[in-house]
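Every protein chain of the complex appears in place save one, which is left out.
Our next item is chain A:
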Amino acid sequence: MFDLPSETKREMRDYRIFRKSLLENGFVMLQYSIYYRSLPNRSSLKKYESILKRLVPPGGNVRLLYVSETQFQDMILLAGSRSRQEEIVGANRLVVI
């Protein structure tokens, strides 16, 4: 989850680079400013934590939250629906497209 300032050109650039590197590292947009990524085990959580720490731009507000697979699946949708990406890729070990 992040809030990044976008007043100056410099800030806009920082934002673009940050978002791009999130995608490069396999994060998927859940909704605006909220990105998620599923990982197979605890040690890789730590790995991605340190990657993210390196990527965050100065002057922003960025948060990271670990959620278990079950908790993520149990998320209640009050409006809108799950994306096809979430349904088909999600945290599945076998992805059938």
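Heads up, the rule we're going with is that contacts are C-beta pairs under 8 Å (C-beta built on N, C-alpha and C of every residue); 3 or more make two chains touch, one makes a residue touch a chain; residues count from 1.
In this text, contacts and distances are computed from a predicted model.
Colleague: Which of the following is the UniProt-recorded protein name of the chain this complex doesn't show: "CRISPR-associated endonuclease Cas1", "Multiple sugar transport system permease protein", "3-isopropylmalate dehydratase large subunit" or "UDP-N-acetylglucosamine--LPS N-acetylglucosamine transferase"?
Modeller: "CRISPR-associated endonuclease Cas1"
Colleague: Over the whole complex, note the residues of chain A touching the chain we left out.
Modeller: Residues of chain A in touch with the missing chain: 20, 23-26, 28, 37-38, 40, 84-85, 88-89, 92-97.
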